[in-house]
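Selected chains only, in their assembly positions.
We call the chains A and B, going by the order they appear; numbering starts again at 1 in every chain.
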Amino acid sequence: MIEDWDNFLIPYKQAVDELKVKLRGIRAQFLKIDGRSPIEFVTGRVKPVDSIKEKMVRRHISEDRLEEDMEDIAGLRIMCQFVEDIYQVVDLLRKRTDINILEERDYVHNKKPSGYRSYHIIFEYPVQMLDGEKVILAEIQVRTLAMNFWATVEHSLNYKYQGEFPDDLKGRLESSAEAAFKLDEEMSEIRDELQETNEAAPDNKLRKSSDENSNLQ
Amino acid sequence: MIEDWDNFLIPYKQAVDELKVKLRGIRAQFLKIDGRSPIEFVTGRVKPVDSIKEKMVRRHISEDRLEEDMEDIAGLRIMCQFVEDIYQVVDLLRKRTDINILEERDYVHNKKPSGYRSYHIIFEYPVQMLDGEKVILAEIQVRTLAMNFWATVEHSLNYKYQGEFPDDLKGRLESSAEAAFKLDEEMSEIRDELQETNEAAPDNKLRKSSDENSNLQ
């Protein structure tokens, strides 16, 4: 029995705190060097104990297998403007020497039945504890702002009504997910066409100096 | 001539820092008391000097009128899940005794020609400076995640290409804004129908304990 969940979650909380600083650092680097970042903003959280317990029951995970079998106790989320940005971010994550990627799940191009889209990366991350290094599992979800809009609203409905949706509403939610994804594709296409009509790249200095719409906090 | 922009911007930076803490506090209160918040997340920024100068030229604002005529040097943004949440947040802002609202602009139901939607509130806010209180102008934009998705991408395209869009692309961007708004309406309708089919409200304690999808940082 895990008697002290607070203690159990210490390395996960530490990992989330460190990874938020690390992933936000990527955004800062892009903005300084490039004037534009594929990362719009980053969030992170440790899974609440209630959700951990609920998932243990649902997925038949015993306490002694918790550290190996539950991959999203430490969870990070990266939001992008365009679908292509997701893959640029994933490439960067693959190159990092401070995480060890175990698995990638592309729910962007293979959506879940609910309509959910995101790119999931499961990895090992070493945390320095008082009694030495401890390697934990963690998950990063990479998605566009539109995917995040849909997933946030769907999660909040799902949560409030415990996933008990009538079939027709399920269908309408799924169609909404599709509409959101179509919007993503349309925005990418508009960007591509703009790029073609604007052969001459705009002055780099100008692009660098502005960050008015920044979500940096 | 404003020779030291850093000094000029001190009270604006201070206002943004204070208001971020204040508006995020609203979210925290809702989550603790209600289990759900109409505020998903809050961002803030001081307008970069380049953008201030560019807007002074475009809007014919002289330096000695800057404090009175440029309302968004200190800017906050509140993101909501549903369109109705926007108006709940606006009601709360109206009740605050620490800001003095001068003007409200409802671009949610009266979109701009570009397709842009958001609710803008212009207000006075007092900041304590070394030589006494100084009242500055500031702006809060309240919008849904879908409106924010569209506005973020549109801003970034607009910025990169200096707003020089061919007419057909302008039209497509506008249609995308409409599609995003349709999505917002559909999500609200799904929520309303779920609410009807679920007469019995779910257990409050459960709803309170979870905050897995939180964007709190």
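The rule is short, and it goes like this: a residue touches a chain if its C-beta (ideal position, glycine included) is under 8 Å from a C-beta of that chain, and two chains touch if they have at least 3 such contacts.
Owing to the predicted nature of the structure, the values given are computational and were not obtained by experimental measurement.
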| item | value |
| --- | --- |
| With 2 copies placed, total copies in this complex | 4 |
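Keep in mind that, in the parts below, only the chains that are shown with their structure count from here on.
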| item | value |
| --- | --- |
| Chain centre separation (chain A, chain B; CA means) in Å | 23 |
| In the complex, chain A residues that touch chain B | 20, 36, 40-41, 43-45, 47-48, 50-51, 81-82, 144-146, 148-153, 155-157, 159-162, 164-166, 169, 172-173, 176, 179-180, 182-183, 186-187, 190-191, 193-194, 197-198, 202, 206-207, 209-217 |
